[in-house]
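Written out below as structure tokens is the structure these notes cover.
A single protein chain has been omitted from the complex, and every remaining protein chain is retained in its original position.
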Amino acid sequence: MLGPSVAWYLSVSAFLFGVGALGVLLRRNPLIVLLSLEIMLNGANLALIAFSRHQGQGDGQIFALAVMAVAASEVVVGLGLIVAMNRKRITLDVDRLNTLRG
Amino acid sequence: MIVATVGNVLVWAVWVGAGFACLASAVAVVSFRNPFYSALALIGNLGSLAVLYLLLSSDFVAAAQVLVYAGAVMVMFLFVIAYVGPRMDTPWAGGPGWQSVAAVLAGAALLVEIIVVIGLKAGGRLAHSAAVGDAFGSPRDIGRLFLTDHLLAFEITSIVLLIAAIGGVILGAHSRQPADEVPSL
Partner (left out) sequence: MTVGAWICLLSPLAGALLITLAGTRISRRTAGYLSTGSVAVAFGGAITSFIGLLGKNGEERDHVSTAWTWLSGGSYRSGFEILVDPLSVMMMLIVSGVGFLIVAYSIGYMDGDKEERRYFAYMALFVFSMLLLVQGGNFLLLLAGWGMVGLSSYLLIGFWHERPSAIAGAKKAFVMNAIGDATMALAFFLIILYTGTLSFDHVFNIVQNGDSGISNSTPINLIALGLLGGAVAKSAQLPLQTWLPDAMEGPTPVSALIHAATMVTAGVYLIVRTHVIFEAAPKVEELAAGLGAGTLLLAGLIALVQTDIKRVIAYSTMSQIGYMFLGVGLGAYANGMFHLMTHAFFKALLFMAAGLVIHALHGEQDIRRMGGLRTLMPRTYLAFLVGGLALVGIFPFSGFFSKDSILAAAMDHGWYGYVLWVAGLAGAFLTGIYTARLFFLVFWGEPSAFVQEHFHKPKRDVVGISLAAPVAALAVLAAIAGWIQFAPLWHPIETWLQTVAEPLVSPAGWQEAVSSVLAVVLGAAGIGVAWLLYGARTRRVPRLAFAQRTLEHKFWFDELYDALFYRPSIRIARGLGRFVENPLIFGSGRELGQETRALGGLLGRAQTGLLRTYALAIASSVAVLALVFVVVR
């Protein structure tokens, strides 16, 4: 394979995953949280593709496509929730959304 | 390790560029105060990722990434952000609570672990990738796999998409009664 070996791609993927995790944990706007979630998913996708290339099998790409589809569905639902919350005039701040406290 | 041919140098150059863009945009997504800018940064992230996929000979996935992710999903995001309005989040306000510190630590730990794992356990084996032909990553290859080996995943994915669509419709539908004034929680 030309270019960097798979390990380099994997390190990029790891970095993406970490940054995304940080974003999920540290931001208060649920929209930003969803975006960070997307970054994490993409990091995972990159790892999948890299390994697929490394092994010469197409299964990893299938998996990555499935992840993409699921990510899309999850974004639909999440954004739907945010829209509904916005309509009910609920503050979009994850720190304030604690009705489910036990 | 690094074979200094023209092709190789070119690939390396592209890889560095795309990788840098990827990482920078990821950090940007997490850092911006305006969610609109974060969304735009994410589009950039997705694009650079598509380039990386191309470098990995995964043509179909790269195209799907651009079309579906950057094209459809991000557009949806932008729509909603525009609908919700400019809420400026103060990301680092209030000082680092114990949760923030713990979050940073957790994230860093994850990162380090992943790298260590990969480096330690699989470093040697990751050096040599298999040689692939032209058909690798092509739409024909993907289609064949979807419809033979991974048919179940294909069908289930379609059902998941259907459910998400229904969910989106229900969540977004206007309620018949006027929205009550629910105080912020």
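Read from first to last, the chains carry the letters A and B; within each, the first residue is number 1.
Heads up, the rule we're going with is that a contact is a pair of C-beta atoms (placed from the backbone, for glycine too) under 8 Å apart; a residue touches a chain by one contact, two chains touch by 3 or more.
Source: prediction; values computed, not measured.
S.K.: From the list B:L67, B:A82, B:V117 or B:I163, which touches the chain that is not on show?
M.R.: B:V117
S.K.: Quick one: say which of B:A102, B:A127, B:L147 or B:I163 touches the chain that got left out.
M.R.: B:A102
S.K.: By the contact criterion defined above, which parts of chain A meet the unshown chain? Give residue numbers in ascending order.
M.R.: These residues of chain A touch the chain that is not shown: 21, 24-25, 28, 30, 33, 94-95, 97-102.
S.K.: May I ask you to list the residues on chain B that touch the chain which is not drawn?
M.R.: These residues touch the chain not displayed: 99, 102-103, 106-107, 109-110, 113-114, 116-117, 120.
By definition in this document, only the chains that are shown with their structure count from here on.
S.K.: How many Å are there between the centre of chain A and the centre of chain B, using C-alpha atoms for each centre?
M.R.: 6
S.K.: In their shared complex, at which residues does chain A touch chain B?
M.R.: It comes out as residues 1-12, 14-23, 25-29, 31-32, 34-36, 38-39, 42, 45-46, 49-50, 52-56, 58-59, 61-66, 68-77, 79-84, 86-92, 96-99.
S.K.: Which of the residues in chain B end up touching chain A in this complex?
M.R.: 1, 3, 5, 7-8, 11-12, 14-15, 19, 22-23, 26-27, 29-30, 35, 38-39, 42, 45-46, 49, 52-53, 55-58, 60-61, 64-65, 68-69, 72-73, 76-77, 80-81, 83-84, 87, 89-92, 99-100, 103-104, 106-108, 110-111, 114-115, 118-119, 122-123, 126-132, 136-137, 141-142, 145-146, 149-150, 153, 157, 160-161, 163-165, 167-168, 170-172, 179-182, 184-185
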